[in-house]
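Report on one structure; see the data block that follows.
The complex is shown incomplete by one protein chain, all other protein chains being positioned as in the whole.
Which chain is which? They are A, B and C, in the order written, and residues in each are numbered from 1.
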Amino acid sequence: MKSRSLTVMDQRGAYRPAPPPAWQPRTDPAPLLPDAEPYRVLGTEAARKAEPGLLRRLYAELVRGRRYNAQATALTKQGRLAVYPSSTGQEACQVAAALALEDRDWLFPSYRDTLAAIARGLDPVQALSLLRGDWHTGYDPREHRIAPLCTPLATQLPHAVGLAHAARLKGDDVVALAMVGDGGTSEGDFHEALNFAAVWQAPVVFLVQNNGFAISVPLAKQTAAPSLAHKAVGYGMPGRLVDGNDAVALHEVLTDAVRHARAGGGPTLVEAVTYRIDAHTNADDATRYRHDEEVEAWRRHDPIALVERELTERGLLDEDAVREARENAEAMAADLRARMNQEPRLDPMDLFAHVYAEPTSQLHEQAAQLRAELAAEAPDIPDIADTPDTAGTTPDIADTTLKGTGR
Amino acid sequence: MKSRSLTVMDQRGAYRPAPPPAWQPRTDPAPLLPDAEPYRVLGTEAARKAEPGLLRRLYAELVRGRRYNAQATALTKQGRLAVYPSSTGQEACQVAAALALEDRDWLFPSYRDTLAAIARGLDPVQALSLLRGDWHTGYDPREHRIAPLCTPLATQLPHAVGLAHAARLKGDDVVALAMVGDGGTSEGDFHEALNFAAVWQAPVVFLVQNNGFAISVPLAKQTAAPSLAHKAVGYGMPGRLVDGNDAVALHEVLTDAVRHARAGGGPTLVEAVTYRIDAHTNADDATRYRHDEEVEAWRRHDPIALVERELTERGLLDEDAVREARENAEAMAADLRARMNQEPRLDPMDLFAHVYAEPTSQLHEQAAQLRAELAAEAPDIPDIADTPDTAGTTPDIADTTLKGTGR
Amino acid sequence: MTTVAAKPAAVAAKPATMAQALGRALHDAMAEDPAVHVMGEDVGTLGGVFRVTDGLAREFGDDRCTDTPLAEAGILGTAVGMAMYGLRPVVEMQFDAFAYPAFEQLVSHVARMRNRTKGRMPLPLTVRVPYGGGIGGVEHHSDSSEAYYMATPGIHVVTPATVADAYGLLRESIASDDPVVFLEPKRLYWSKADWNPEHPLAVEPIGRAVVRRPGRSATLITYGPSVPVCLEAAEAARAEGWDLEVVDLRSLVPFDDETVCASVRRTGRAVVVHESGGFGGPGGEIAARVTERCFHHLEAPVLRVTGFDIPYPPPMLERHHLPGVDRVLDAVARLQWEAES
Partner (left out) sequence: MTTVAAKPAAVAAKPATMAQALGRALHDAMAEDPAVHVMGEDVGTLGGVFRVTDGLAREFGDDRCTDTPLAEAGILGTAVGMAMYGLRPVVEMQFDAFAYPAFEQLVSHVARMRNRTKGRMPLPLTVRVPYGGGIGGVEHHSDSSEAYYMATPGIHVVTPATVADAYGLLRESIASDDPVVFLEPKRLYWSKADWNPEHPLAVEPIGRAVVRRPGRSATLITYGPSVPVCLEAAEAARAEGWDLEVVDLRSLVPFDDETVCASVRRTGRAVVVHESGGFGGPGGEIAARVTERCFHHLEAPVLRVTGFDIPYPPPMLERHHLPGVDRVLDAVARLQWEAES
């Protein structure tokens, strides 16, 4: 690490007021500013240049994603999921985010981004663990290079910055892509993460899915900014404004930003303008805060239809291909349904196993208490697994005066 | 309040993505962007238009402010102040901030801004209460419309927004001016405050004193932004970049921003580029992180000298005026010295008086304990005043089993 | 602190949920005092995710019941400024864990403004925090963080366990000239009681515990979501021959030593019951202060029945975590009855 001859701040003509009148040259803000209108490809001339392979891939993933959203929502009605925040209508964002990354890169999803994780290759059942009410994170983040789905808004953004920074320090050309909603941009953590990323020139791409609402709160009550992408200039990073329902445009912008980051060019803020077609979650009543006409209008700007139209116009999509995409999606849904209908096998003793590397004495006491209660409930269940974080440490009643107290 | 026919968000063409292709008109970012170079008046043609009265007033205040900084620093050496963060070199910011406000407006200073409070009319002894180690806030914020000097960085900014918003809701045309350092702009509270202010169109002016350092950390490690003023665009408010050592330029920009806010135009972010001539505080060793040449260069761009030159060139400053300014400053310093050399009379029982409107029972117990200890220390001191927040409630030992315990 | 005056009864008592009673308290406070402002995420058009603020924006306008940007430090920080100007903001935090971003504002400003200004600038401000589990919420939706607030001098910590207290204590909190963290037990939002909104029960000022069930064998000291658990446990204990007294603290700060200690001195035995984790939780303070004050009346150490010392578990495991009737009875059984004279 010490071999890097120039620090980040040496390399760039970083802003530092020097004594007047010799004001130092400042970064030129012009290139950082986003376009006035969201970038679009589909439906424009430029779409003709989109590779057939990419279009087909996007199409298949979008169809699968839509089906996944429908299936997950259905599972909430059957009580198989505790809650589901759907990304119906936002599938282009989810899919483009996943496809823009290399295998060695990291994805930092929010609670709404299970589809992005799945499009990246994660097993849907593992992805849904949190929302099923099973263990919080149902997969090994390091194995998949997918951070835990994050519920406290914007808090995953500094994690992405730190991870990307660490990778760069280690000499790995890893990029982190972090997802956040329009509402999440108001949190202090958004600000701090973007600032750290820019100062450190960390290889991070921030993807804001601006779906118009934070639960019931419309964007106009969230920000007065010309666009969320305009926030980039205040950190000294480029901001890009993209049609988030245009999978091709977003894929291009994200791929560019990832490449730029990988090459040492630093972070980018991408705002994808999209729309949440479903309610915030299955538990939400969206009619309280928005009109059907708005939803209908956005349905006409559907991310799948946009790709489908391009494929069809270019004669790249025959009936077989459509059928295949649908069948694949159905198969995924059927498999998901079947597996989600099985009761997950949870071990209550896991409650104590992963608090520390080695349970503290009161955790041993509490584990003993629960073990006793479980034994009383069902004396014939097999022995409960010991705490796996603790090689060789058996949870046991600690040697204290009062045994197995209620604490 | 309900009589206001349009809400803030109705009044402005607020940003809210509507279904494409009919993208709604967005706020034009161009007018929000600061100039490329800090705005300056002194030393330029425009200075000729500056009113003599204003120039003289600024001059006198700057001279007094410089003297105040020197006196306060001297008091730390005599052990009369616990610590002093000097604003030497930044007097133009301090004075302009104070003079830009009307009497009914509110000032939200940080720990470095005692001079701004004094320039607004606060008694220096009261202003220094915090730094003396006497009571935290030595004045009545409501009487002076000066919020408590704020130590946790940037946390006073949302207070300023809330206060300004409340005033507007009540129909009072009050403006809040909040001060923060370059380092403080990195805090989440800075972001959240600016966002709330812009969404609510609150009458607030944010003044960033960019003095190049946050203790030892130079601006280049703090931000990669083109300028701190560029952060404004991300909130949808105008950003202004000003030479913070040019009292006339800053006074003009702040006065404009205050007028704009008062007229319902919403918040403004002003970056004043300046330099901290002294160390961070008397306890800091600035030689560890910066060179004398840099300090010297900034000394040549001295805020007092800039005004003085203009006054002299225009024949507005004779020897008498200079002498008068100096004498006034000396008188202030002498008075400050004399009064700070008197031991403040503190009442230890105040520790318990202002925690709640009525002390809880354990505070009564603890007060009783301290009272007993004090009586043992000096049995002949006069009776200790009772808790003034509690009309009619005498702190007394509560009726519990253990009396006067150590808790 | 004012005591809410009973109004003449005009209509009969009807079943109401705790959420409705809280909403009614906000409504009545806003109607009586134009300085009362409600603010938070989704409190306006939506009426809050728990619908506590339903209808307030419609009736009082967006400026009195405001959907804020999504930033908790900003919400609490601007509320501080509003209170500085003489308003009485009532802030809603959407879930317990989402109050953490506002922690610095709470600890460094809300709790200290009166103190910092030598009493000159009190902050009449209420922070409503839905807390606790039992509703199947995914991670970060079921925290119990009262220990943090208790350890912060300068704020009152209040929590209702009944529909009537939900109304009365919230009114008292809003009327208080001190900042109040008002903890609403999430799983009691839908609990019902016959309650006459035209004739709200007068409540005593904040700071008085109440004996919910008298008993002679031992005292269960509890609050918020654990009050119904303790009442149920007390019923069940009758079969074992124990007559348990249940004390509902209602406010953790101020703490009502008088009521609690009077009960414990009478019964000679006590168990503290709460859902928050045990280690470093409220029960430690309560057990310690009861022991300090009642040592020679105690036949057994004060025991604690609490949530485990773990991050809140996923929904499918939460029933194992939450202290229920059996765990309370188990603790009662360990109160060294063999020493009974």
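By our rule, contacts are C-beta pairs under 8 Å (C-beta built on N, C-alpha and C of every residue); 3 or more make two chains touch, one makes a residue touch a chain.
None of these values were measured; they are calculated from a predicted model.
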| item | value |
| --- | --- |
| Neighbouring displayed chains - absent chain, whole complex | A, B, C |
| Listed residues A:Ala70, A:Val355 or A:Leu374, member touching the removed chain | A:Val355 |
| Per the touch definition above, residue among A:Val199, A:Ala279 or A:Ile304 touching the missing chain | A:Val199 |
| Touching the absent chain when the full complex is considered, from B:Ala96, B:Leu194 or B:Ala214 | B:Ala214 |
| Contacting the left-out chain in the complete assembly, out of C:Tyr148, C:Tyr167, C:Trp195 or C:Tyr223 | C:Tyr148 |
| Among A:Leu33, A:Leu81, A:Leu131 or A:Ala160, the residue in touch with the chain that has been omitted | A:Ala160 |
| Absent chain, residues of chain C that touch it | 73, 97, 100-101, 103-104, 107-108, 111-112, 115-116, 139-140, 147-148, 150-154, 253, 255, 276-277, 279-289, 291-292, 295, 300-304, 309-311 |
| In chain B, positions touching the absent partner | 82-83, 111, 130-136, 151-153, 183-184, 186-189, 214-217, 221-223, 288-289, 344, 346, 348, 350-352, 355, 360, 362-363, 366, 369-370, 373-374, 402, 405-407 |
| Residues in chain A touching the chain absent from view | 1-2, 4, 7, 135-137, 140-142, 147-148, 152, 155, 157-167, 169-170, 176, 188-189, 191-193, 195-196, 199, 350, 353-357, 360-362, 388-389, 398-402, 405, 407 |
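Everything that follows uses one rule, which is that only the chains that are shown with their structure count from here on.
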| item | value |
| --- | --- |
| Centroid spacing, where centroids are CA-atom means, of chain B and chain C in whole angstrom | 37 |
| In chain A, residues with contacts to at least two other chains | 186-189, 221-223 |
| Where chain C touches two or more other chains, by residue | 68-69, 71, 73-74, 101 |
